[in-house]
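Each remark here refers to the structure printed beneath this line.
Removed from the display is one protein chain of the complex; every other protein chain stays in position.
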Amino acid sequence: MKNVLNTKDVVKVLKIIAKRIEENKDYITDLDAILGDGDHWANMNMGYQKIVSIEEELLELNLADLFKKVGMTLMSTIGGSSGVLYGDAFITAHKSLIGVEEMDKFKIHEVLDSGLNAMMKRGNAKPGDKTMIDTLYQAVKAYKESLDNNDEFEITINKMVKAAEEGMESTKEMEAAKGRAFYRTDKGVGHIDPGAVTMYYQIQELAQYIML
Amino acid sequence: MKNVLNTKDVVKVLKIIAKRIEENKDYITDLDAILGDGDHWANMNMGYQKIVSIEEELLELNLADLFKKVGMTLMSTIGGSSGVLYGDAFITAHKSLIGVEEMDKFKIHEVLDSGLNAMMKRGNAKPGDKTMIDTLYQAVKAYKESLDNNDEFEITINKMVKAAEEGMESTKEMEAAKGRAFYRTDKGVGHIDPGAVTMYYQIQELAQYIML
Amino acid sequence: MKKIINQPDNVVSEMLMGIEKANPDVVYHSGVEVISRKQKKDNKVGLVSGGGSGHEPAHAGYVGYGMLDAAVSGNVFASPSPDRILKGIQEADSGAGVLLIIKNYSGDIMNFNMAKDLAQMDDIKVETVVVKDDVAVEESTYSTGRRGIAGTVFVHKIAGAKAEKGASLEEVKEAAQKTIDNVRSMGMAMTPCILPAVGKPGFELDDNEVEIGMGIHGEPGIERTSKKTAKEYAEIMVKKILDDYDYSSSEVALMINGLGSTPLMELYILNNEVQNILKDKGIKIYKTFVGNYMTALEMSGCSVTLLKLDDELKDLLDFESKAPGMRV
Partner (left out) sequence: MKKIINQPDNVVSEMLMGIEKANPDVVYHSGVEVISRKQKKDNKVGLVSGGGSGHEPAHAGYVGYGMLDAAVSGNVFASPSPDRILKGIQEADSGAGVLLIIKNYSGDIMNFNMAKDLAQMDDIKVETVVVKDDVAVEESTYSTGRRGIAGTVFVHKIAGAKAEKGASLEEVKEAAQKTIDNVRSMGMAMTPCILPAVGKPGFELDDNEVEIGMGIHGEPGIERTSKKTAKEYAEIMVKKILDDYDYSSSEVALMINGLGSTPLMELYILNNEVQNILKDKGIKIYKTFVGNYMTALEMSGCSVTLLKLDDELKDLLDFESKAPGMRV
């Protein structure tokens, strides 16, 4: 169990996420082929592989610069809707990390929350719109409630992952209000949103790393 | 048997030709569909029907003006290659008819010959090129030889029709050098040229009228 | 799929190299896929537009004196990323600020707005306008709403002329917004288009079927119907536009736009019908544009665009444009 995360930790988590995404090509591609234009896996994979390829450079950076660099890199490499959403999330989050050497559980919440808010603002989306927001929103909400509850950090992390999973699953029965699935006559009902899934992978891998 | 032709006669012949062409739609269309673009019957029919429709006007004209008017009408109504060839033939022939009230057998030759020459010049074509020229050329040649032979007019007319028919038939085994059949790899060998057929109809109907 | 391309992955960059080689007035910034003017005028408001590729001559063909300063290309039918757009903004900026002309697609909106935020961090003054001229889709606050299609070209033209005349960022934005407020379009498609990377059509239409209101990426329209005459197509499209916006007794600019593979002959036949209808309704046509202005690869089909004009807009529409996509 880790209590704080520094640059080295964050880079490690990013590498683990890259691997997780790489391994789930068909599932994610199929989901976006059904609900969107089928490129979500390719977009995310390209972005995270790029992150892996600049590992050395990232390890030299302080946390704030790391987040900014990761944001800029994801933004330009992922492209499309998710590129700018992740880019904005990381770039916005970097502001709360200026001068910070290590993130404790409160900082981690602040970072996740500012990323969530950036995404919601950028995408003009809210929970229930059948997007990646549904995963992150539930995760951040559960995290916050657990913090307010003064739970053990391990419990907080567990609650976060569980909420993220529920958020992801909940997109299945939602009607799309944002993204391309909106243009389908059935509004995508019956299918999980691909962006909600890749968001879940990231939260889950972060949690798992912290719990080690 | 007529010895001379005046305006009334020419207009009658034109009407008979119009009918002959009208009746042979499929044969001519098919020939041009094989060797060209399939519009030769439609072109010729449109032209001659137009002539029929202005019969009253034509009957008012002297021979020279009649030929000019028929030429201009065929030219603009037939269109394509045969429109300009027939147009030029009639318009050119009109010059040898200025001041002429009736055509005798020498004038008829002169008219046919000047039409032939106009066509050959306009189309840059000669006998053997697999065109309407092959019919007219043989007809005019036989007519001339018969005139030089001092044959009876009836014999001259008969010789002309026979030669026209042979000219038409001869196009079957020719390779096209002009017109669209030139672009076929077999150069159209094995098929009679549609323009040679409609030319034969005209010569034959003229002859038949004279023989009445 | 038969296309004159090399690798599907390289179509955008090779196309932009080809544009640079054809047009001596522009320069291509490779990697960020930006085409910008070679000659800059100090303190002129910069105009940037862009979006997915596949809509040529939009957007790179509208870079030139009297229209855009920079165009930013994404991959085929995909929004460019904010870093690319930022480069476009930087190239377009000559001290008087930059206006972004965005078509109303959520990807474009997010990426252009993000780029705006990045540019403002660099102290470049940036404003945006969003074009949503396609009356096939109902406007709504719930979803992204109406799409931006061929009417966007008029926004480039009007804002471009305004900027060229030395107007401020505020004024240029106002002219662009006035154009947006007064422009409506309606389209239809007859055959699909093929994304180079996909290699097969994204949808199918029977040999007897057309889709009224289809978007310029093949997004669903409002009705699949059997094929009709040019006159009927004109009636359907014009009616839909006039139902949405009252152009009666006004003067308009008319654009008859081809989607890519519809011959100019057919666009002129459609123009004849559309103008007959407009004349009957007492709508006066001030200027007509017939051609391929906002395409969808090799889709066949068309759109009709009307822009209501006042004296200012007429003047700006008539202003010189040297952009190859729309010479005035």
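We call the chains A, B and C, going by the order they appear; numbering starts again at 1 in every chain.
Basically, a residue touches a chain if its C-beta (ideal position, glycine included) is under 8 Å from a C-beta of that chain, and two chains touch if they have at least 3 such contacts.
A quick note: this is a predicted structure, and the numbers were derived from the prediction, not measured.
Enquirer: Could you list, sorted by label, every displayed chain in contact with the chain left out?
Expert: Listed by label, the shown chains it touches are B, C.
Enquirer: Of the residues C:Ser30, C:Asn43, C:Gln120 or C:Thr229, which one touches the chain left out of the display?
Expert: Only one of C:Ser30, C:Asn43, C:Gln120 or C:Thr229 touches the chain omitted from view, namely C:Thr229.
Enquirer: Kindly state which of the options B:Lys69, B:His109, B:Lys159 or B:Lys178 is in contact with the chain not pictured.
Expert: Looking across B:Lys69, B:His109, B:Lys159 or B:Lys178, the contact with the absent chain belongs to B:Lys178.
Enquirer: Any idea which of C:Leu267, C:Ile283 or C:Leu317 touches the chain not displayed?
Expert: C:Leu267
Enquirer: Would you write out the residues of subunit C that touch the absent chain, in ascending order?
Expert: 1-6, 11, 14-19, 21-23, 53-54, 56-57, 61, 190-191, 207-208, 210, 227, 229-231, 233, 256, 260-273, 275, 285, 288-290, 292, 295, 297-298, 300, 302, 327
Enquirer: For subunit B, which positions touch the chain that isn't shown here?
Expert: On the subunit B side, contact with the omitted chain comes from 37, 39, 72, 75-76, 78-81, 83-85, 87-88, 122-124, 177-179, 182-183, 185.
As a convention for this text, only the chains that are shown with their structure count from here on.
Enquirer: Once you've mapped the touching chain pairs, tell me: line, ring, star, complete or other?
Expert: Chain contacts: none of line, ring, star or complete; other.
Enquirer: Could you find the chain whose CA centre sits the greatest distance from that of subunit C?
Expert: So the farthest one, by centre of C-alpha atoms, is B.
Enquirer: Looking at every pair of chains, which has the largest contact count?
Expert: After tallying contacts for each pair, the winner is A-C.
Enquirer: On a C-alpha centroid basis, what's the spacing between subunit B and subunit C, in Å?
Expert: About 58 Å, centre to centre.
Enquirer: Using the average of all C-alpha atoms in each chain as its centre, how far is it in Å between subunit A and subunit C?
Expert: 34
Enquirer: At least two other chains touched by the same residue of subunit B: list those residues.
Expert: Touching at least two other chains: none.
Enquirer: Which subunit C residues reach two or more other chains?
Expert: Residues of subunit C touching two or more partner chains: there are none.
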